[in-house]
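The complex appears here minus one protein chain, its other protein chains still in place.
Letters A, B and C name the chains as they come in the text, with residue numbers starting at 1 for each one.
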């Protein structure tokens, strides 16, 4: 498999999506990639990511030693790969969806009301 | 907040990252965004996504009715937004990490060995 | 459905197990209760539980206001109910399994080595 990805390119996410399609096709793994199974896999990977932080305090979680950061980086990557794959199987454009959601959040939490109010935040 | 996102642009993920930085700064929410808390939020969103699929069979999970698909689309977006935010707080380039991981997976599961072997797959 | 549970009784967990069997049979829900689906449901409920704590600091998480504690109590209950149900479908005795695991943990983390070592703990 040649990936020729280029994060600086026009469409790095689209390239990852295409590479993942090829990856599954080459291995005859389409049969396992129902949206349900991909949603499970995504959730499991997110928990593996969380596991690295589970006994740390907030400050330590921002100062991971290099070898732990490398492991966390791989888990972040796994989450993104399953997320791209799941969106693809559902026919959704992940980046447009994220942009739309961010706009919705901006309306839901207006700066004037949300600012400096941790109490508000805890009720999200 | 003006987002001016453009999924077709050079760097849609970088634009989302910058918009999320601004979003948190505007609301004074940086204080809540430790990597630990963001990893929790990511995991919770991934579970909310999974919840939509939990009682469906595989076939049904690929044919969601429009109103359910719209909800799933928002959850996918939430996962991506927290993922971008977490990577940013850790100083990691999410797309490069995903490309690297995909290459690693290609070496781990060579086509010749993985192909057609569901048994192999279940041992991932 | 008459539950007649008695937490002080000889076998409160077994009574819950039996009540859950009846609950599913009465509603013809056995068809949905594959171990796979129950494991998903358990994971989703655990995330709903976690959601209540996600933006709190450690101290606040130990001093939940009464109305929040009531919600957390229901999520804890949901997790236990799915756990009992899943163990039942797999033919496992949950309490014996937990006792065995605790003994195994005692061997894995001897007091003399584990004591006072937070570093050790973070490597669990």
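To be clear about the criterion, contacts are C-beta pairs under 8 Å (C-beta built on N, C-alpha and C of every residue); 3 or more make two chains touch, one makes a residue touch a chain.
In this text the structure is predicted, and so the values were computed from the model without any measurement.
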Subunit C residues that touch the omitted chain in the full complex: 1, 3, 5, 7-13, 16, 19-20, 23, 26-29, 31-32, 34-37, 39-40, 42-43, 45-47, 49-50, 52-53, 56-59, 61-62, 64, 69, 72-74, 76-81, 83-84, 86-87, 89-90, 92-106, 109, 111, 114-116, 118, 121
Subunit A residues that touch the omitted chain in the full complex: 32, 37, 40-41, 43-44, 46-48, 50-51, 53-55
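Keep in mind that, in the parts below, only the chains that are shown with their structure count from here on.
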Between subunit C and subunit A, distance of the C-alpha-averaged centres to the nearest whole Å: 28
Shared interface positions of subunit B, touching two or more other chains: 32, 37, 40, 43, 46-47, 50, 53
